[in-house]
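Excluded from the complex is one protein chain; the other protein chains are retained at their positions.
Order of writing sets the labels: A and B. Residues in every chain begin at 1.
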Amino acid sequence: MKKASALLLAALLAMSALSGCASSGSSDVITIGVFEPLTGDNAAGGELEVAGIELANELYPEVLGKKVVLVKVDNKSDKAEAATAAARLVEQNKVQAIIGSWGSSLSMAAGNIVMDAKIPAVGASCTNPLVTLNNDYYFRVCFIDPFQGTVMANYATSKLGAKTAAIIQEVSNDYSVGLASFFEDSFTKTTGDASSIVEKGNYQTGDKDFTAILTNIKQKNPDVIFAPGNFTESALIIKQARQLGITTPFLGGDTWETPDFLSVGGAEVEGAVFSTFFDKAMVTTSEATKFLAEFEKKNPGVEPAAVTALGYDAYILILDAIKRANSTDGPAIRDALASTSGFQAVTGSTTLDANGDAVKDAVIKSVTGGKFTYLDYVKAQ
Amino acid sequence: MSKKTAFSIAAIGAILLLALVLNSVLDSYSKRVLNLCAIYAIIALSLNLVNGFTGMFSLGQAGFMAIGAYAVAIFTVPVELRAQGFYLEPMHPAIANIELPLIVALLLGGVLAGAFAFVIGFPVLRLRGDYLAIATLGFSEIIRIIFTNTQSITNGALGIKNVPSLSNMFFIYLAAIIVFVLMRLLLSSSFGRAFKAIREDEIVAEAMGINLFKHKIASFVISAFFAGIGGGLYGALLGTVDPKNFMFTLTYNFVLIIVLGGLGSMSGTVIASFIITIGMEWLRFFDDTLILFGTEIPIFRPGLRMVVFSILLMVIVLFFQKGLMGQKELSVDMVKGLVSRVKGLGKKRGDGK
Partner (left out) sequence: MAKVLKSNLAAAIMAIMLAIILIYIYSAAAIKMETAVFVQHMVNGLSLGSLFALVAIGYTMVYTILSMINFAHGDIFMMSIYFAFFAVSSFHMPWVLALFCVIATTPVIGALIERFAYRPLRDAPKNSVLISAIGASFLLENAATYLFGGRPKALPDIPVLTRVITIQSVNFQVVSIVIPIITFVLLAVLLNFINRTKTGIAMRAVAQDYEIARVMGVNINWIISLTFIIGSALAAVGGFMWGVRYPGITPTMGVMPGLKCFVAAVVGGIGDIKGAVVGGFILGLGEIMIVALFPGISGYRDAFAFVLLIVILLVKPTGILGSKAREKV
């Protein structure tokens, strides 16, 4: 047994030595860290984002005459892991900039690290306001939750004529709780009736049975149900609601736009409406045309997800900032990023505000015929 | 002063000096990993006190850590930065304006965790074996669920950000050494030796006049206190805390550490904390795509690291049940013995075994 374990150890050592050679960096390349959940609860979102980043890297492999190398690390959808992973990118891989992460709390875990190291980070789809707040080195190419909540509340009141709503939130998920609260504020303000939210249900990440909350809601008979949250749980909620005979429209947020939402939800998620960042019906820049064409070439017949487009945007924005700064120095790239204005990204013209958040338009999509389809378009405020 | 004590003091001084030097020369990634080692060592030691030295099986460490981490997070965030974090529901006025220095908050976290352990100890310590394990696990989940729902105190799922981040190796290693020394002193006192008697045989221990319940609850409360301190340091190191950090699966990490190190060995626990924490980082290459001789080896993709890690763990559990150290402690004599054994091995190689 001792021999076997010694052998195993030797094998491990040999492999680490081999792989060590492969990932060593040098000064004539620019390394960009990709910091995403590749395993764990958020893996689906992470994968979609990485697809966009890799596509952008293939199309734009160079800046300032140097090759751009991506270094991917898995943050396992876990905060402690995310913090070490980010520190590893900064210190071991000596990256010049970081892209990521899907999941705001994971991005927040890297917040202090990038700030201390003065390495700029660009989040692709993390929408929680806290990510960039008080952090000079964190930026993002997406809008934030207060805007998203308002968009959906307005959609509910003006397009659906809703007077009452029920909320189902994933109480252990910061994204869900935040978005639900912004929706509630905006909805009660528009209806002018504090009691227009007739029922609020909470569940924990990983729960599978929502029949109790839904039966309660059915009794109250609201005009819409707002249920932002993880795609698996949300799809199950809608499925079970339909099984219980609830025909009320379901509204949600950007996390729903993953293939898994459709596969888990099946026919029952038909008609679900949510806000997101991009759709091919909303092409406003030449970059978007290019992105769609290249994506189609690589994945024939597959619709790109909005977060894939955002991953792509995060990458080209960093490259653009490096070009504008004409330097690979962290603070210089940061300054260039902070002054981004009218950048022609896939998801539309992008301007970063004082916090480093993108001010941009939202798209509303719904599920029809087992696909995400464009429904409406909301201008940035 | 005996030779042994003098040696211990010299060793402590050397470690602290090393920590001080490393603190200024190392990059932040290496420092973070080494700090995590020390913090994990504190928590693993606390778990070993109950599981390894007193022979009970508790799985509640994640909950006690959560209490410590939240005490630090709630009370050390600068008052002016709190409002923006608590943007859904303002912080409860009773605590909104209290700001404590880190050390006080750490101790408070430890005391709260200990107090909680004291309260739940009365009912749960009547249970044994796997019942105790599952009941403590239950309480740790209950704590997490409560913290998820008490929006105005813990900020719920949004978590608490802007915790003044702690990266000073000297401070963290000092804390770890204090915990280690206190536990050492406790275990060599007659009170602590009673723990081991309980571990060996409860009935005999009771017959010898040891008050079982008193000692069990003392061990449980002290363990929770240290876990609270460790949790507080963990929260400060991460700089952000949210309930999802403290799923009961977190406790499993510490179970692995004490199993590897040896149930009932303090030095083993410390060594194992370093091996596992650094090992997990080192195993990261399993997650990268590996290109050997120009072809991509398809088995290397995210997730492999954890599979390898869990297989290694099973091997230890099954074939090296005593862990690295069994119930022994690292000592000068032991190192000497080891050195001479290695020398001896070198002389008569080919011996077969």
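Note that contacts are C-beta pairs under 8 Å (C-beta built on N, C-alpha and C of every residue); 3 or more make two chains touch, one makes a residue touch a chain.
Everything numeric in this text was worked out from a predicted model, so none of it was measured.
**Q** Based on the whole complex, identify which of B:A117, B:A135 or B:I160 touches the chain you can't see.
**A** B:A135
**Q** With the missing chain put back, one of A:V29, A:L244, A:A281 or A:V302 would touch it. Which one?
**A** A:L244
**Q** Taking the full complex into account, what residues of chain B touch the chain not shown?
**A** Within chain B, the residues that touch the unshown chain are 51, 55, 57, 123-124, 126-131, 133-135, 137-139, 141-142, 145-146, 148-149, 249, 252, 255-256, 259, 263, 301, 303-304, 306-307, 309-311, 313-314, 317-318, 321.
**Q** Just checking the interface: what residues of chain A touch the absent partner chain?
**A** Listed in rising order, the touching residues are 37-44, 47, 77, 171, 199-204, 206-209, 211-213, 215-216, 218-219, 231-233, 235-236, 239, 243-245, 260, 263-264, 266-267.
The definition used in the following text is that only the chains that are shown with their structure count from here on.
**Q** Could you list, by residue number, the parts of chain A that touch chain B in their complex?
**A** 1, 5, 12, 15-16, 18-20, 22-23, 38-39, 72-74, 79-80, 83-84, 87-88, 90-92, 105, 108-109, 111-113, 116-117, 128-130, 133-134, 170-174, 176-178, 181, 202, 204-205
**Q** Would you mind writing out the residues of chain B in touch with chain A in their complex?
**A** Contacts found on chain B: 27-30, 32-33, 36, 81, 84-85, 87-88, 145, 148-149, 156-159, 161-162, 165, 234, 237-240, 242-245, 281-285, 287-288, 290-292, 302-303, 306, 315, 319.
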